[in-house]
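Here the complex is missing a single protein chain, while all its other protein chains stay put.
We call the chains A and B, going by the order they appear; numbering starts again at 1 in every chain.
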Amino acid sequence: MIEFHLDSRSGVAPYMQLIQQVRHALRLGVLNEGDRLPTVKEVVGRIAINPNTVSKAYRELEYEGLVQARPGLGTFVTRTLAGGVQERHEPLKRDLDRWLAAAREAGLDDESIEALFLSAFRSFSEARA
Amino acid sequence: MTGALIAEGLTKRYGRRTALADCTLAVPAGHVVGLVGPNGAGKSTLLQLACGLLDPTAGRIEVLGAKPVSGSPTIGFVAQDTPVYGGMTVADHLRLGAHLNPSWDHAFAERRIAQTGLDPAQKAGRLSGGQRAQLALTVAAAKRPGLLLLDEPVAALDPLARRGFLQGLMEFTAENGTSVIMSSHLVADLERVCDYLIVLVGSKVRVAGEVDDLLSSHHRLAGPRRDPVDPGSGVHVVEESHTDRQSTLVVRSTAPIDDPSWQVDRLGLEDIVLAYMSGSGAGRDRVLEGRR
Partner (left out) sequence: MIWLTWRQYRTPALSTGGLLLLFLLALAATWTRITDLARSTGLTGCSGTACDRAATTFLQELDTGPVGPVYVTVAVALLLLPALFGTFWGAPLVARELETGTYRLIFSQTVSRGRWLLVKLLVGGASAAFGAGLVALLLTRWAAPIDTARGDRISPLTFAVHGVVPIGYAALAFVIGVTAGLLLRRIVPAMAVTLLLVAAVQVAMPLLVRPVLATSVTSITALDAAHPSRMSFDTGSGAVHVTGPAAMPNAWILENTTITADGAEFAGPAPSDVCGPESGGPEKCQEWLAAQNLRQKVVSVPGAQFWALQWRELGLLLAAAVALALCCLWRIRRKLA
């Protein structure tokens, strides 16, 4: 069973943090198809968070088709994100490593690299949206 | 569905001192509501009006569709500093609850006491702050209220006890769907547990709404200095500060900010609350009142 945690300093909305944690667990194979997610009561009893937040996260996950709620039984994982994804990550990470080395050679320090990446990422997402 | 709490022009004065001024609210049921504001802002007064311990000087208040009176079976109240009878044991408090509340759920109360690790034979006067708060919450919750009011329940607790208390409270809410209104000046706690927020400053309601709405409608704008500020129609300035070069605003707007000269950033709940609490927000009102 997955155990949730909450980072109150991250600036990410609590329900989004829960979604990300489930997705992450699915990707890493911590959660597999058929696994039960903790009930809303279990989650709020552990991390002291608003029950509506947990319900909202579960609804969102259900909408994405990752989990399914079965009344009276709980919420179960219906699809896994593990497998193929990891293989697709590898070449992308190699490209990114190459880009980072090039940036360092061009004389950029860590902060500048991060700022450059974030601003490029932001304008990319905005253009898509 | 009737609202958990509806107030219209609610005012409470103690002699010449105004504790709560012209408060208008409509809090829907089914929420965990955070009531936040600095000390002395009127949080306790609002909660005590809501549980019928106080009567309003003017205006109207309705809780779960009825005028609140103390002794109501549908309202649970945990008062500030979580008062308990020092000379009575934990078990005595449960018997008290059982004797005085027809709707008392004794199995629930005993289960909760066991869960929180309280010794039923312990005198309540010897409990730690956290244990006392758990006991007071148990007594208030076991009467199965439709609305649970909590006045600064965690203010005096250490972080661990605070977390324990909030866990218990959230479990109870998840189980029963009880509406909760909880005051605090610790925004970080409220951010976790609340999905509705009321900001009370200087005896006035500054803002009230669902947390998600508040988060999506508040923005920080930064840009070259401009005075006077006119961010456009439908945009309400919550807080503004200026240096000789730059203006920084916290605004509330449901529409997106399309002025390209502003750099628009999202705000956390704590920043939003602080913006409402800070002096410039209050100063603006004072100016407005002066003009009238």
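The definition used in the following text is that a residue touches a chain if its C-beta (ideal position, glycine included) is under 8 Å from a C-beta of that chain, and two chains touch if they have at least 3 such contacts.
The model shown is predicted, which means the values in this text are computed figures rather than measured ones.
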Could you tell me which of the visible chains the hidden chain touches? B
For a quick check of understanding: of B:Ala29, B:Met88, B:Ile257 or B:Leu274, which residue touches the chain that isn't displayed? B:Met88
Residue among B:Phe77, B:Trp262 or B:Tyr276 that touches the chain left out of view: B:Phe77
Across the whole complex, list the residues on chain B that are touched by the chain not included here. 48, 51-55, 69-73, 75-81, 83-88, 92, 95-97, 99-103, 136, 139-140, 143
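Assume only the chains that are shown with their structure count from here on.
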Roughly how far is chain A from chain B, centre to centre by C-alpha average, rounded to an integer in Å? 31
Under the definition above, what is the set of chain B residues touching chain A in their complex? 30-32, 163, 166-171, 173-175, 188, 191-195, 212, 215, 266, 268
In the complex, chain A residues that touch chain B: 6, 8, 11, 13-14, 40-41, 44-54
